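What follows is a set of notes on a single structure, which appears directly below.
Apart from one protein chain that is not included, each protein chain of the complex appears where it belongs.
Then we have chain A:
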Amino acid sequence: MMRLKYRQAVYQHSDKVNEPLLVELDQQSRLPPPVPDGLGGGVDVPEHLARMRSPRLPAISELDVVRHFVRLSQMNFGVDNGSYPLGSCTMKYNPKIDDVVAGLHGFSMLHPAQDESSVQGALRVIWELQLFLIELTGMDAITLQPAAGSQGEFVGMLVAKAYFKELGELDKRRRVLIPETAHGSNFASAAMAGFEVVPVPMRDGEVDMPSFRALCDDRVAAFMATVPNTLGLFEQRILEVSDTVHSCGGLMYFDGANMNALIGVVKPAQLGFDIAHLNLHKTFSTPHGGGGPGAGPVAVKKHLADYLPIPRLRKSEDGSYTWDYASRRSIGRVREGFGNFGVLLRAYTYIRTLGFEGLRQAARDSVLVSNYAAKRLSQVYSLPFGGKPRKHEFVISSKPIGKRAFDIAKHILKWGYAPTIYFPQLVDEALMVEFTESETKREVDEYIQGLLDAAKSDLTSDPNNTAVDRLDEVRAAREPKLTWRDLGYVQP
């Protein structure tokens, strides 16, 4: 098998420093770049308003700035460099046409305060995307305002809170039940909305029904589930879970971060969910940008529609679009503007080019690839809760081969691969893998071979092909050095 060995570009300024910091490139006497002259001549800033101390900002030539950041980019790894099968992250291909469309000046240069009549083209994109996502989730109403999945969760929890407040039940309904197999952000989001978080134990990788039933009473505001869960398993008794939650008056929340497994297969609404968020930067392929931005639309059933954030987009009979700011029962705004429009445009373009058949095929391929890899790897690693089909991702453990997941992860960086490790915390020495539908079989086979070889290799010296080798993370946390001032670059 041809395996591409990966070697990252490294610029060695010295033994101790790769690429210098901007502050180390400073040419103190350099004049600033030209900016347009003021129309009204010079205006003095009154002394009592003026800045007293100069900031330590470097002055650098344009070429030096370009080289600095291009070199840094070469010391970075993304989906365009190679497969990035991080579990829970859906690192699929980010089609370039999506970026091109988002960069069209007729979209990128729109000011959020513009009159609706001057942005009808943009509003049409938002409207149609809303319709697509409503159909894919089976819900009745949607907001595209949340800036990320976690903010979507926060919105969903606030919607639940506002709903129970109006019903006069908020005083007793303070609890949100969350399976242990959910994302950590679910717990944090429920807490941010002021709820008490009650973890639901699992059995065989799914909700433990007796413990779950014992927790269901009129103190429950919502049940919040990541579906499929972080072990890559579908909750097979989800309809029973929904019925039980509803019968005690609670709401069902669907964390759609893992929707790539289910898109075009099943609508969360038909599984009994009342609220669902989607991650456009996962399922709908918008680039992760090294951590963001994303978008986390929240779709709800009819009885919750009025609680969604304002403004809401309306379509008039003449086909024009307007924003409706009437607050009624709304939880209010969760950010300025209308959402991460640049991200929404990319997701819209993705849906249009791939089409419904393509979205459904993406789900089918991501699940097929995941089961295929899980089966082959389970010959050496352990696959917890074997025998059940995985969805778009799976978790294996390196415990039976006596190696640390950390060491394996560092080893396979040799080929430019990186799994998610030590998550979920339910599995010892966990390695979490999600290929997505984008990868070819050849790529998947090479990755599998890499992990199988790692089981037999000495791992302690890895990685040795990246810009730095293993970093001292303990030291970083013990004496945090968070700016170049902390490194000793003070006022000249």
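Some notes on this structure:
Quick note on the criterion: a contact is a pair of C-beta atoms (placed from the backbone, for glycine too) under 8 Å apart; a residue touches a chain by one contact, two chains touch by 3 or more; residues count from 1.
Rule of thumb we're sticking to: contacts and distances are computed from a predicted model.
Missing chain, UniProt protein name: "Glycine dehydrogenase (Aminomethyl-transferring)", from among "Glycine dehydrogenase (Aminomethyl-transferring)", "Cytochrome b/b6 domain-containing protein", "2-oxoacid:ferredoxin oxidoreductase subunit beta" or "2-oxoglutarate synthase subunit KorA".
Residue A:R333 is the one among A:K172, A:H246, A:K315 or A:R333 that touches the chain missing from this view. Note on the undisplayed chain: of the listed residues A:P55, A:G168 or A:G402, the one touching it is A:P55. Among the residues A:F212, A:F234, A:Y253 or A:Y447, only A:F234 touches the chain that is left out of the figure.
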